[in-house]
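Heads up, one of the protein chains got dropped from this complex, but the rest are sitting where they should.
Letters A, B and C mark the chains as written, and numbering starts fresh at 1 in each.
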Amino acid sequence: MGGSQPAVEMRGITKVYPDGVVALRDVDFTVRKGEVHGLLGENGAGKTTLMRILYGEIEPSRGEIWIFGRRVKFRGPWDAIRQGVYMVYQQFSLVPAFTVLENLILASSSMGRAKLQDVRRKAEKIEREIGLEVPLNARVEELSVGVQQKAEILKALMSEAKILVLDEPTSVLTPIEVRELMKLLSRLREMGITIIFITHKLREAKEITDRITVLRRGRVVKVVETRDVSQEELAKMMVGREITFDITKKAAKAGAPLLAVKDLWVRDDRGLMAVKGVSFELRAREILSIVGVAGNGQRELVEAIVGIRPVEKGEVVFSGESITQMPPSEVYRRGLVYIPDSRAVGLILDFNVTDNSILTRLKQFLSGGRILWSEARRYSSRIVKEFNVLVDSLRTPVRHLSGGNQQRLLVGREVASNPKVIIAAEPTHGLDVAATEYIRSLLLKLRDEGKAVLLVSTDLDEVFQLSDRMAVIYEGQIMATGRPEDFTAEELGLLMGGVKCEAKS
Amino acid sequence: TTTRPPAKKAKIAVLFDVGGRGDLSFNDMAWLGAEKAMEDFKVDVTYLTPPSLADMKPLLEEYASSGEYSLLVLIGFLWTTPLNETADKYPDQKFALIDATTGVVRPNEVDILFREQECACLMGIAAAGMAHTLGGDTVAACAGMDIPPLWKFHIGYLFGVKYYDLKMGTTTNFLWTYTGTFTDPSIGKEYTRGLLEQGAKVVYGLAGLTHLGSFEAVKEWHKTTGELVFAMGQDASQEWIDPEHIPISGAKRVDVAVYTAIKMVVKGPWEGGIITLGLKEEGVGIWDIDGVKWFAEQASSAGRLAPELTPDKVADTVSQLRETYITPEVWDLIHDLEDDIKAGRIVFKTPMTHDEYESIISALMAAQSLEDLNVALEKGSVS
Amino acid sequence: MRSEKLASWRLIEYTTIAVEITGSIALGLVVAGSILALLGYDPARGIFLLVFGGLRNPDYLLSRAAFIAMTALAFSIPLLAGVFNIGGEGQMYLGGLAALLAAVYSGNAAVAILAGGLAGAALGLIIGALKAYRDVNEVVSAIMLNLTLFYVIVYAITAELYDPVAPHESIKVPKGARLGVIRFGGLKLHIIFPLMLALVAVAYYLLYHTKLGYEIRASGFSPKAARYAGIDPKKTSVYSMVIGGFFAGVGGALNVVGFTYYIDNLLTCMYGMGFTGIGVALMGRNNPIGVALASIFFSMLVLGGSRMQMLMRVPKEVADTLSGVIIVALSLPYAYRMLISYIRIRRMVGVGAEQHS
Partner (left out) sequence: MELSSIVSLFILALSPMVPLLLGSVGEIIIEKAGVVNIGIEGVFLLSALTSAMVSFFTGSLPLAIFVGVITGLGVGAIFAVIGVYLRGDQIVAGVGINLLAYGIGVIALFKTWNVFGASPPVATIPKWVVAGHGVSPMAPISVIIAVLAWFFLFRTNTGLKLRACGEEPRAAEAMGVNVMRMRLLATMLGSSLMGLAGAYLSIDWVGQFTRQITAGRGFIALANVAFSGWNPITAIVGAFIFGFFEALAIYLSISYAQPTLGYVFRTIPYIGTLLVVMIFRSRGRAPAALAKPYIKE
């Protein structure tokens, strides 16, 4: 036996979902003991599916799994956890109504009885050792996404996993947090823990992994040593064609002001003040980014602008008219549209494509209270065509679309109405390279056509790539505004963490 | 050789009201009569419980129009209007309506009614008598819903209690309560507990399955407080259920009514119209010990009788109780009134409206002399 | 390529639904038959009567289905908006009472039905508004109101609105306000059924072709997304309860002006039909057309049960049991779906699965 046994060996894995989707075909996947192994691929390539199988959550239709040389058959994650496998999901797997500590107890109790005080002590020890800060007694639903992600990782460390699977763990973290996570992963590797790391960010994959497996449409394209490949090569393997990375941005020639927010104060769901006197102006032909760690009032801010959330104080002016507290449908109609950060909010997943195409624009498809379905269908097929939404039929429930295609539909719907101002929150969250590129160039194109874009993002690459101006938000206040050249990534990271640097505010 | 086809049996259908069989009183008694007729006349009897009131008329039409049945026996007053709207359309179909009347005389319809007051007044005397022997002064009734047959019970029962008071010079509190249900024994039990709290010594069960809870309450009261109290049953003899606490039951011979109707069709003579059954016709009354025993035997053969009991034991216990707690003077009162009624010297009024019912009750409650009781009477007077 | 895939997707979807429904019914009937055999009755005859016995009088069958369809819609429409309306029973009682009074005072059936609908809608409004604006769980308020209304209406009929000639019944709907029959040549059809079809069509139209219907469905699937789209899910849920209440009220009205012409003082004319509606609504997958079919199927079982009782002397309760079995079997669509996909996947993956190494 000894060290030569691979930690994970999956052989001939085929997975057919109940509705006939073949997610994986004859996949062989091997992870060496103690390495960080990257798993890359487009949206829908089957990465998550493969890992869910490894974690015992779903059964393969065919194929075998070995863990440390032992053939295993997991009936559920509880079996996997007992064998030392632990997975941190793409969507968080925390119970929102519970406190962090309760979630930790829950996770620990699958290995036997977990005593409250023991779990707390152990959690605090880990927090101290690796500098994670998570408030144990706070309810998960009250935490920002970034903190939730930390809670997830804390949970995984508590499980004393020997094989740790991380499915897109960095997509909601700030650069500083990403760096911390990377350091953490290195330390775990030193401790002999095997890590499987899924990401769409090739830079991260390059930085942290030892080897990489690339999946495309359910098949393994290649297994490579990380040091032997470049990011460009990786991208090409994933997509099967050349990818241009540098999106060309023409110089900004900002036009007339379209949207002005004046001293806006907004409360969050718990009734606490989340936006405290924010003011800014957005002009035609410009992309203004609101940069910040998730949960610093960005959502409340944009919801208040479009009228979903009541405004405590302040004013929103759009094209010279006050739209403060105007009903959202009216705001949208006037040409201010909003792409929310969650596809489950922007789309009704159980509705079909046509139904969804008119969600925010229902009034335009009405004639005396009746919905003009033929027009709706025409509109929706236009969106599908124009924005390359891959879909069987307009009657397909949106739930059956992959995330990337859902995002295209969502963005397409909002853009197709020819708005003046687009508020886009995390428009590329979770998308693969190709889809990300598509959405980003679309936003630039819109800007060049004379529209204005308010980009709300936690992804600094995206922010630097797209914005003409940026504003850093921290705890509901704008810390600094400026052009991308005015900031280094480090400065930005500090500002996002609430540390003011002089001269930039 | 050819075998003659067997003589075709007459087919009879018994249509219950929505409650259907299983109420241990009214509907079950009806089925008893049908079963007896089945045996005695070799007729084929089938039955049906309609799913709801809305189904009654269509179902009735369906069976009347089929022409298959010699007689349709309709059990309960819910059939009144459906029958009234159907009977004329099918002159060749015979109908019997039990315990209600359409108020119309038709050649193809016979309505059989009961004079419940005649039984209830005797029960009232017995109840008042027992209450006083038990050292109390309150009698009560646990009734189902506010419907015409119960109005008659109410009037009769109250009449009997007042009659007792005025004859014996006592004052007896009278408690009457509608539980609002015929099917909920737990509510029956709680109402009865409430009545016992208020000092009731005897509780008359007039609520179908609901008053089974009264029996339990009375037994439990005795067990927990050590104070003996009684319940009285109705329609069927219910003494066998708990002979130590149910000394007496009122009879309402729905079985006789059904049997009579079937007999009229099978043996003749058939004559449409309205028949009322009272003490004289033995359509109502108090179950005698033979009746008590017969019901106990039925229960015993179906395995329903408590293991420690036998029909004889039931009969013995009951007659013992009746001897101990219903004194000869009380029996005399009962028999006197019974004779008057049987001889037709006294006829009770049947209230036609709720107002009339209420006014009779309030007049009876206020009665100061025997003459005051005459408000409940159609004919004759008490003295 | 695409269209090919689409065609096969549709085909699979429809065959799956067909298999689900026939499978459920077949499974239910097999179990029901075994119960009959176990109790010593002839299962074949029993099942035959149960299913087809109600067809002897189609006019009656269809009319009877009508008010159940109404109480079913009363459940379905709020459910689509995410509200659990267990109060159809009380809304129907009140609708029946209002229809009776309106019929007596106006002498017009249309007015009576409208009055019934409005009364039910008012009750729906109360439950819906209590939920949306006072956080009172709709299950609590609906159950409490059902029972309260039962006793209040029984009291009203018993003590105030009774018919002096038949005191256990309420005053009657006047002749002119009773729903009649329509005749085509020799065929006659009680007008209730066409009326139900019209109302089902209205419900369908409302849900799938109007703004309000869209908003109801959107709010039910995702209140968050609805709010984003500018829909107020609370207000929408109240509307859905008003509409649901309206249908239940119409159900009560149809019962009174179309069938019984009075309310009895035990409320047996309507008792329980609101709850029956819940099962029927779910059998019909909360789609108005499904609801119409399910209410007819359910009425077939009820009347077939009566037939079985009459001809085979099978107690009513046995028929109820059999209906229960069939309803449980109908709750299992997903099981059939899993079965079908299991078979398909096995076929796709091939038999030699285990030999791979």
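The rule we apply is simple: contacts are C-beta pairs under 8 Å (C-beta built on N, C-alpha and C of every residue); 3 or more make two chains touch, one makes a residue touch a chain.
Owing to the predicted nature of the structure, the values given are computational and were not obtained by experimental measurement.
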Key: Displayed chains contacted by the hidden chain, counting the whole assembly   = A, B, C
Message = Using the document's definition of touch, tell me which of C:V19, C:V111, C:L311 or C:L332 contacts the absent chain.
response = C:L332
Request  = Looking beyond the chains shown, say which of C:I12, C:V152 or C:L311 touches the absent one.
outcome  = C:V152
Remark   = Given B:E61, B:E85, B:E190 or B:D372, the residue that touches the chain left out of view is B:E190
Full-complex contact with the absent chain, from B:D23, B:E109 or B:D255 = B:D23
Key: Contact with the hidden chain (one of A:E9, A:E42 or A:E102)   = A:E102
Key: subunit B, residues in touch with the chain not shown (by the definition above)   = 20-24, 28, 143, 146, 154, 175-181, 183-187, 189-191, 193-195, 197-198, 209, 212-213, 215-216, 219-221, 223-225, 241-242, 299, 302-307, 354, 358, 361, 365
Query = Please identify, in ascending order, the residues of subunit C that touch the omitted chain?
reply = 39, 86, 130, 134-137, 139-141, 143-145, 147-148, 151-152, 154-155, 158-159, 275, 278-279, 282-283, 315, 317-325, 327-328, 330-335, 338
Note = Across the whole complex, the chain not displayed is touched by subunit A residues 17-18, 55, 57-58, 76-78, 80-81, 87, 89, 91-98, 102-103, 105-107, 109-111, 113-114, 155
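FYI, only the chains that are shown with their structure count from here on.
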Ask   = From subunit A, how many touching-chain steps at minimum until you land on subunit C?
value = 1
Query = Where the CA atoms of subunit A average out and where those of subunit C average out, how many Å apart are those spots?
reply = 43
Request  = Determine the centre-to-centre distance between subunit A and subunit B, using the mean Cα coordinates as centres, and give it in whole Å.
outcome  = 76
Remark   = Cα centre of subunit B to Cα centre of subunit C, whole Å, reads 38
Ask   = Among the residues of subunit B, which ones contact at least 2 other chains?
value = none
Remark   = Residues of subunit C that touch two or more other chains sit at none
Query = Which part of subunit C faces subunit B closely enough to touch in the complex?
reply = 56-57, 60, 64, 67, 151, 154, 158-159, 162, 164-169, 255, 259-262, 264-266, 268-273, 302, 305-306, 309-311, 313, 315-316
Note = The answer for subunit B against subunit C in the complex is residues 13, 17-18, 20-21, 46-55, 57-59, 62-63, 77-78, 80-81, 103, 145-148, 180, 352-354
Inquiry  = Show me the residue ranges of subunit A that touch subunit C in the complex, using the header's touch definition.
reply    = 11-12, 14, 16, 18-20, 22, 61-64, 307-308, 327-330, 332, 338, 340, 344-351, 355, 359-360, 362, 366, 369-371, 373, 392-393, 396
